[in-house]
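Data first, discussion second: the structure below is written as structure tokens.
Yeah, one chain of the complex is gone here, protein chain that is, but the others are all in their spots.
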Amino acid sequence: MRGRIAARVGLVLLVLFAAFPFYWAVVASFTPEATLFREPSLWPRELILDHYRALFTERDFWTPIKNSLIVALTTTVFCVTIGAFAAYALARIEFSGKRAVLAFILAVTMFPQISIVSPLYMLLRSLHLINTYPGLVLPYMTFAMPLAVWLLVGFFRQLPRDLEEAAMVDGASRWQSFVRVILPLTGPGLATTAILTFIYCWNEFLFALSFTLGPERYTVPVAIALFRGQYQVPWGQILAATVIATAPVAVVVLVFQRRIVQGLTAGAVKG
Amino acid sequence: MKNRASGVSRPASHAPRPDNSEARAGWLLTAPALATILFIALFPLGWTVWESLHEHDLRMPWLGRPFVGLGNYLTIMRDERFWQSLGHTALFSAISVAVELTLGLALALAMNRAFRGRGVVRAAVLVPWAIPTVVAALLWRFIFDSQAGIANVVLSNLGLLHQPLVWFVRASTAWIPVILADVWKTTPFVALLLLAGLQSIDQELYEAASTDGASAWWQLTRITIPLLKPAILVALIFRTLDAFRVFDLIYVMTGGGPGTSTEPVALYTFNALLQNLEFGYGAALSVIIFIVTFGLAMLYMRGLGVDLGDSRAGKGR
Partner (left out) sequence: MASITLSHIDKQYPNGYVASRDLSLEIADGELLVLVGPSGSGKSTVLRMIAGLEKPTGGTITIGERDVTRLPPQDRDIAMVFQSYALYPHMTVRENMAFGLRLRKQPADLVARRVTEVADALGLAPMLDRKPSQLSGGQRQRVALGRAIVREPKAFLFDEPLSNLDAQLRVETRAELARLHRRLGATMVYVTHDQVEAMTLGTRVAVLRDGVLQQVAPPMELYRRPSNQFVASFIGSPSMNFVRGAISRDGGRPRFTAPGGLSFAITADLPATDGPVILGVRPHDIGLGPADNGGPRGVVSLVEPLGSEQIVYVTVPGGADFVAAVGAEATPRVDDPVSLTIPGPAIHLFEAESGRRIGA
């Protein structure tokens, strides 16, 4: 009984710990710059929209949002589509070299990004892709593709093989059974994979920092990290921007939390 | 195999190769993804290795790109800033991973008890994981920024600080918000991994242990933790890999400063590459990071015996 109460108290504290920075950012983002540090208070005393307004009028925060959306969505679509075919083959078809391919893909998911920044930079430069959308989508696939394939292999393996065999005996070709039986049943898995891939792309920083040159191509993380004020750090606007960058992710997480947890843990725990 | 005109033609079905068409389909479907990964990950990696054997300074293009063998690596071995950055990375990894695992295990154990509002807790801890590291870094930097930041105010009011600290001017104090931010952001991931491990433990084991008169502590140390070992190991290695590569967090929070006193290897490498444009030297640093990461990754795959085949393959029925 005592353990249960302790666990509860601990959990409440943890939830507070997890939520506090968000709360504080929201409060501060509505507080006038002048009072931000003068007499900080845990409760908001005066609410203004100035920071948000400035974000979109002075700084054109729409551009990084648009850039991030374009890059993350494109990468996700590419990786989930191409990845689905690969993952299906890796989960279901017997061919020599398959284990090596799986090991390779798993190894690439652990690649340190910094190790390939310079050659990617040279490669993109020679392709004239520095400071372009493809110039981000391509590098993003280094982590998104292995991630998508690895997650999808797990989802495809969970499907009972009998179903596919039944479809083939019923007269379906491999392609037909893939399209009419496997894909509809893997819908949730595909969605989970897409969500996770999107989150990873939305959050990426190092590549975006290295391969963009100006505000017109900055993604949200880069734009926020490089906010500069004339005399001091423009905390009000930075926090307004973090609130805006966090809100969509938070909504996605709240709606799909069950799936995300499943996707995050499936590959890792079962190995 | 061609049939000789005079010879008896053997029906092909007598010695079919194991599913040639299947193998072709397998490779065909895998090819696009594999080609992409090879082109944008493996090929650049090879390039990095090649580059690391050269003197290549983009600021001095007239020097060309002379081959220097292991020269860059030898320089690195004598490079004090490298050893310091490695030390920073090790310090950061050790402390943050230790805290995250302990806290994560406690959180997982607490969450594993069925209770109302479990969804709320899960969502609350999942959001920090899902947001950009850059955002997390900024949120915590704001909390600790300036003498009148909320951290100073709260700590002073609690009597833990006599006078407000300027956290980011000294390395010793700058590490505290950095590690705190990392713990805040990644403990949920650890907890969820461990929770999934906990949920795969057969509840009957605990019932059996209770009937045998085992105390809660005994159950934790003799049943839960041993059976959770694979999950703990996975979390440990994932987190170590991540911590070793730490970049975003420190770039935003301290920029490696003051000076280079909180600079991790990834940031040093980044600076060598994209600030100083020393591509040869930076590549050598990259290779070192890669080798260490890869070593850890191999350890993970070997140590856990990751099952790459699926269970039914070739089992025969």
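Letters A and B mark the chains in the order given here, with residues in each chain numbered from 1 onward.
The working rule: a contact is a pair of C-beta atoms (placed from the backbone, for glycine too) under 8 Å apart; a residue touches a chain by one contact, two chains touch by 3 or more.
All values derive from a computational prediction rather than experimental measurement.
Engineer: Please pick, from A:Ala172, A:Val233 or A:Val252, the residue that touches the omitted chain in the full complex.
Structural biologist: Touching the chain that is not displayed is residue A:Ala172.
Engineer: I need the residue numbers on chain A that touch the omitted chain, in ascending order.
Structural biologist: Residues touching the hidden chain, for chain A, are 160, 162-163, 165-174, 176, 180-181, 184-185.
Heads up, the rule we're going with is that only the chains that are shown with their structure count from here on.
Engineer: In whole angstrom, what separates the CA-based centres of chain A and chain B?
Structural biologist: Taking the mean C-alpha position of each chain, the two centres sit 15 Å apart.
Engineer: For a test of understanding, state which residues of chain A touch chain B in their complex under the given definition.
Structural biologist: Within the complex, chain A touches chain B at residues 3-4, 7-8, 10-11, 14-15, 17-19, 21-22, 24-25, 28, 37-40, 42, 82-83, 85-86, 88-91, 93-99, 101-108, 110-123, 138-139, 141-142, 145-146, 149, 157, 161, 174, 199, 202-203, 205-206, 209-210, 220-222, 224-225, 233, 235, 238-239, 242, 245-246, 249-250, 252-254, 257, 260-261, 264-266, 268-271.
Engineer: Using the touch definition from the top, list the residues of chain B that touch chain A in their complex.
Structural biologist: These residues of chain B touch chain A: 18-19, 22-23, 25-30, 32-34, 36-37, 40-45, 47-48, 51, 106-107, 109-111, 113, 115, 119-128, 130-140, 142-143, 145-150, 153, 184, 188-189, 192-193, 195-197, 200, 216, 230-231, 234-235, 238, 241, 244-245, 247-248, 251-252, 266, 269-270, 273-274, 279, 282-283, 286-287, 289-290, 293-294, 296-297, 300-301, 304-310, 312-314.
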